[in-house]
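Left out: one protein chain. Kept in place: all the others.
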């Protein structure tokens, strides 16, 4: 047997598993993720589904992908370019090759490159890229995976179709071998999953081992890698996606603080999984309401909030647009409500399965009249948990609707999460009516505390009967009032109430780098990973740059202005045409520079680096 | 008969007619308006209805008012303070007295001040303000109008109720006398209106004349005024309200350019009158569609636009919020559409019968994704005509949805209008498909001209069959495209298309004052009159101030930046919390100062003057 | 219904209609039919044995929708057309509350049509009072989805071209489980209907004819004017024959076609006997609407057209939750950790 060296120099590896939607790609990626997590790598993952439910097999439209980066260092994004590209058919190669780094490894299933598949993938003249010179800059491992799997399982007693479904396990075994990972975790998983179908379990395990052994025994391979565990913070970890984290954050906020949770929603990509996740947790008393549309969903949530529940509604851009009128009502009613927007490519129906950050101004301003709402944004999959938890706290403690922004990238992406225990969770305390909220024995539903928070009086309690509504309300009593002075004062109060929330939120931190650096990269939302990584690398290279990432966009953190003004120059990368940028320029009159990308895909680390270097250059030459 | 001097020194007079909703106040005001218009005064009027349909008679909530200012000079607003306050009952006095200038005239119907009315108006201890000293700073004419009218008509054969209804004519006659106006126009009008009921006509005319003669013969009066005709531009005039002008502008745009007009709307205050007005003009082929809600309305308009109509939808804030999603669709489809928002007090249901300008950012940003739309705003009732006409032109010639902002103040307010003839109207030319819009005989619905305008291909034409939709479209073909580069390019194009409209619009003018003045008052929408008047007065007093008023808020006029930067300081009065101000600050990094009022009522000239003087002071002391 | 039947006033004195009135001035036009409906509800509520604080009125926007401000219970004046949606969420969250929805013909059937039909199919245990004046009152007189075709209003000055909804037929088509009609001018009948609606467990819908004396005065004159009402109204009572016209006339079915017969020639008990459980007969009754004067007019039925029992949404949801609370994980820490945990030491 040939001697194979194990290369231990790699700190990070990016792999893309790609194939047809039916090829079990998501499962394969998920298993690999679990294994390296258990091993102790840091990891970031991003699944990429086709836009169609089930596009024709073998076509470019039908390609499904699972991208992951794992490393012995902190991992911030699923990676810009792949080190390893695993393709189950020709279309998968065609669609993804451009992102493979020069010299990268291709693992290809040759039976996915027969003439039928080549035609479906629209290769010119059906020419096979595996056999011409087009891939000479890469390290290509063309393996007839289908055939080898068939061979291995010929005595399994399974049907041809069933056997073919095992080929992803062959690939997984092979990749485990390549990265010096043990297949044991997956074997355990398979045994558990197919408990009742032992012949299927056996076949899958056999395919897995065959793939693993193929690496060991085959003569073709020269490189094998080992990526050491990352020095992660001590503690217990699990893997979590953004939508899952969002759902769990809601359950935690409700369950830990004895509120009933009501999530009212109408399905929409990429927000639906929040509804799906929550609907499983009936045992926590979670009520989910699949409404007839988004308007009904937000209104039902308002009704539930009036009834005393922690009420949340979620959607994506087009659905959020429909909620605008009712969100204005919630502002007027001053009831707790959380509105989650998992953003996707727009405008209109746009690119439903792609990501974007172009709904920020919609969330701030997309309502009639002066209707201020706090707006928070999650920075990564696991950050969704903290962000939604905090949003629930602010909604309840400040009696206000709150917006939480996520997007398709972090909603579907996943990463290891050092999950909290219930003891780590902040307590959320509603402002209940007290004796100061009465005048001559009459309850004053719009009496306020020093931060303008009114009491939450829930039906069922005697003596607190009161009426809410969307017409302008009289100070303190909440009765209808057409009085001009009263209206002006109420507008002022609603504004101050939201602004005062800044006092209940932490100061803004600098995520990386130092105050006073030449250049600040200011970000929000899902650009966190790319910016963090780019800034980290460039600081290491000696560039004077820093990274601040905003969770709190309305109100801004109290210390933001002074922080911002300490930098020579501010650039703001956003997956939109410069929305946060507008807010910063307007508020602080800083000539912040907007760096835009609106391609439905996240910024690469490289793109952020280039932007930094470009503007850093300006600063140094102008200095 | 006592000699009465006619005072000819008054250049402007403000009158408020006020009484119960059933007192014929609007009619009285309308007749006075017509008469002084015919006489040659300039005038501005504003009706003020109670919030309830028909609040209890005699109560404050039931007071209806008609305010007007007429003058021998150019009149910009209905006035801040009344010179003359006509009140038919106690509640009308109670509600309106605070706005009567010191020394002003009160004409009161004493039978509206009996104990029942005093109680309903909640006068403390039912004390009659006409008989105690509380009005000693005013010139009070307490007349038992009801009784005098009854007397005059006792032989008319009319019922008591019918006779009582004539008392507004007595008042009108009296006020005609007071301002040296002839009652002839009203007499003609009455004769025409009650053609079929001569006894009613006679009674009204008699009451009118009695009121007029009462002025002449009664001993009580010392002052009589004559306000000379204003040196208005030569030409033919009519009176017009904002909503009427908006409706007529639509009919003109359609009819003059051979489009079919389709107005789809759902009733809402204060926009409904546009629907009402248009629904009368069936003879112009106008199709109105009272939809089941605002979503259906905008969607029906989009359907009609696809079908080749000039399609318009209108609403007010809450209804506009509901249209957001479909407006995004219109952006994607690139079809002509005009969306009119007659703003009212918000947020939520807010103050439906009051005015505000707080939907500006909603119109700019209240949609998911990057969905730019041109936004125009009308400055006065008559300006609604030009603004909507221009919006229709831009929508059609640039294939884009366009927003027009009006508000409750100008929608219901009226002024004389030197109306255009059809010859004065600009021609509107649609970009129809031509031979350059084909590729290999296939029609390219998203082929563009140099300003990114695509062709408007209307169903029914052979060879132009094509499909539109809300998913991102491929360049030129308009097919669905998930391609990242294509998406970014389409976003860029949609933005440029809107920005390029600036090239098709006039440069911004300075309405009053000169470039380079110390202070610029920058306004938009219905604040025009107050600002114009305040700036005019202060320039005459030697203050270095100028007025620029924006109709085009997106895109901004090409020369706006250079204009703005010529002033030492910019203040922006708005009936909101600083929305245009945000846009100006962000775009030009100018430290523009926002002057806010959010009381549901317009700025007074005085308030604008004070703001000017305050900031002018800053400029001069800091200079 | 899981409403707790407590001593409502809490101190031994029964509540009265007055206890349900607020200190706010009622601001409907003098003479408006809304006053009577307000009064009947205030009269009925104290008899239900539901504590005042457990009662909630939810409305949309319109003249009618001002209603909650006049009820000294919990209440919400929401946004146009959405009262049914707000109430759905409230009732799902709080099955213990007694929830009443106040809506107008525009509010419920124009902008709110979708939530209305979905509420009925889901069968939340709430009561929907539709103040049907066949006009938009609050916005000053446009036609509504119940205005008859040809109706002249501000928004169609030459007459509407919209064929109206038949609210009863729509509610039946939308799987409503309690469908009734009443009117402002018959206080006793209205009170009976309110009571029956409240007793029904599920979504109870009452189409209440209400006179808007400002913008649509006399729309229901045929059914309320002394001269005409006897011949044009038919009061449905369970197990009773369909008779009207001061018991001079009755309704029989000729196949599926209802015909008017004289009770001089026919015995009352040969007439159609009302069975509110029969949905098909309810359909026929709902279609009396379509027989106009020219086609051998039929009287307008008032009362309970249809009523049947079906599980409510909130009960089914609560049951599911109870069931899973018993058998699934209820430990938050377990939920947070999930199934696949690893530890970094």
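The chains carry the letters A, B and C, assigned in the order they are written, with residues numbered from 1 in each.
Simple rule for what comes next: contacts are C-beta pairs under 8 Å (C-beta built on N, C-alpha and C of every residue); 3 or more make two chains touch, one makes a residue touch a chain.
Because the structure is predicted, anything quoted here is derived from the model rather than measured.
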Looking beyond the chains shown, say which of C:14, C:159 or C:218 touches the absent one.
-> C:159
Looking at B:123, B:177 or B:237, which makes contact with the chain not pictured?
-> B:237
Give the residue, chosen from B:73, B:135, B:480 or B:493, that touches the chain omitted from the document.
-> B:480
With respect to the chain omitted from the figure, which of B:282, B:432 or B:614 is a touching residue?
-> B:282
Residues in subunit A touching the chain absent from view | 52-57, 59, 61, 266-269, 272, 275-276, 279-280, 282, 288, 290, 292-294, 318, 348-349
Pick out the residues on subunit B that sit against the missing chain.
-> 34, 37-38, 40, 229, 232-240, 248, 251-252, 255-256, 260, 262, 264, 281-287, 289, 291-293, 295-296, 299-304, 306-309, 311, 325-326, 329, 333, 419-422, 459-471, 479-480
Can you list, in ascending order, the subunit C residues touching the missing chain?
-> 110-114, 117-118, 121-123, 145, 158-159, 161-166, 169-175, 256, 278-281, 283-284, 287, 310, 313, 316-317, 320, 323-324
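Heads up, the rule we're going with is that only the chains that are shown with their structure count from here on.
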Calculate how many whole Å lie between the centre of subunit B and the centre of subunit C, each centre taken as the average of the chain's C-alpha atoms.
-> 40
Taking each chain's centre as the mean of its CA atoms, subunit A sits from subunit C at a distance in Å of 45
For the pair subunit A and subunit B, the C-alpha centroid-to-centroid distance in angstrom is 47
Any chance you could list the residues of subunit C touching two or more other chains?
-> 61, 77, 79
Which parts of subunit A, given as residue numbers and ranges, touch two or more other chains?
-> 295, 325, 329, 469-471
